[in-house]
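Coming up: chain A.
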Amino acid sequence: MARTVLNQADVQRALTRISHEILESNRGSSDLVILGIPTRGVDLARRIAAEIRRIEPGSTIEAGSLDVTMYRDDLARTTTRTPHPTELPAGGIDGKTVVLVDDVLYSGRTIRAAFDALADFGRARAVRLAVLVDRGHREFPIRADFVGKNLPSSTDERINVRVAAIDGEDAVTIEGGR
Partner candidate 1 sequence: MAATIIRGATLPDGTRADLKLEGGLIAEVGSIAGASGAETIDADGLIALPGLVDLHTHLREPGYEASETILTGTQAAAAGGYTAVFAMANTYPVADTAGVVEQEARIGRAAGYATVQPIGAVTVGLKGERLAEIGAMAASQANVRVFSDDGFCVFDPLLMRRALEYVKAFDGVVAQHAQEPRLTQGAQMNEGALSGELGLAGWPAVAEESIIARDVLLAEHVGSRLHICHLSTAGSVEVVRWAKARGIAVTAEVTPHHLLLTEDLIAGYDARFKVNPPLRTAEDVQALREAVADGTIDIVATDHAPHPLEAKEVEWDAAANGMVGLESALSVVQAALVEPGHLDWAGVARVMSATPARIGRLAGQGADLVAGVPAELTLVDPAASREFGLGDLRGRSVNSPYLGRTLPGAVVHTFHQGYATVRDGALRPADEIAALAAGSER
Partner candidate 2 sequence: MRHLLSTKALTRDEAIGLLDIAEDMAAVQEREVKKLPTLRGKTVVNLFFEDSTRTRISFEAAAKRLSADVINFSAKGSSVSKGESLKDTAQTLQAMGADGVVIRHPASGAPHLLATSGWIDAGVVNAGDGTHEHPTQALLDAFTMRRRIHGAAARGKGLDGIRVVIVGDILHSRVARSNVWLLETLGAETTLVAPPTLVPVDTAGWPAQISHDLDASLAEHPDVVMMLRIQAERMHGAFFPDSREYSRLWGLDDGRFAQLPATTMVMHPGPMNRGLEIAAAAADSPQSTVREQVANGVSVRMAALYLLLSGGLD
């Protein structure tokens, strides 16, 4: 049975905190690009961008999206994945600080693919990573800069992230395992 780890209020609190942390580490929202990784990362990125605009009046930051499907290293190992659009802010990423946003950080392979994808769009000054959940089990030397919740899990457990814009509610649940 699925067990709820973060409820609606927890998710919103986590996003608000991450937004503050991003602003703090970037010293404001200038030259900042927020890119969500489809599908749920895109919604989380939009919400972080909205938080930043709320926290820092005058900011016009909009989130974009970065699809990494074509850069994955497991394309030959699974069924064909359907790609999603990539939408970058008008100014591009050259010289900017890019914050990648994803729902769950696990093996790190998605983020590795995201680095390759990003390189094809330009040269960011710095790349940061924000995730709602870090469940461990990394297979690459990758760590998140901004984490909603660390959630140590076993590999036979499933972490489900639900977001209001897609799933009708915000929630993080865990199921399976012992």
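Picked so that all candidates are chains of the complex that A comes from, given by their letters.
By our rule, a residue touches a chain if its C-beta (ideal position, glycine included) is under 8 Å from a C-beta of that chain, and two chains touch if they have at least 3 such contacts; residues count from 1.
For clarity, every value in this text was computed on a predicted model and none was experimentally measured.
Visitor: Would you mind flagging which of 1 or 2 touches chain A in the complex?
Guide: 2
Visitor: Which residues of chain A touch candidate 2 once you look at their complex with the stated criterion?
Guide: Those in contact with candidate 2 are residues 67, 70-71, 75-86, 116, 120-122.
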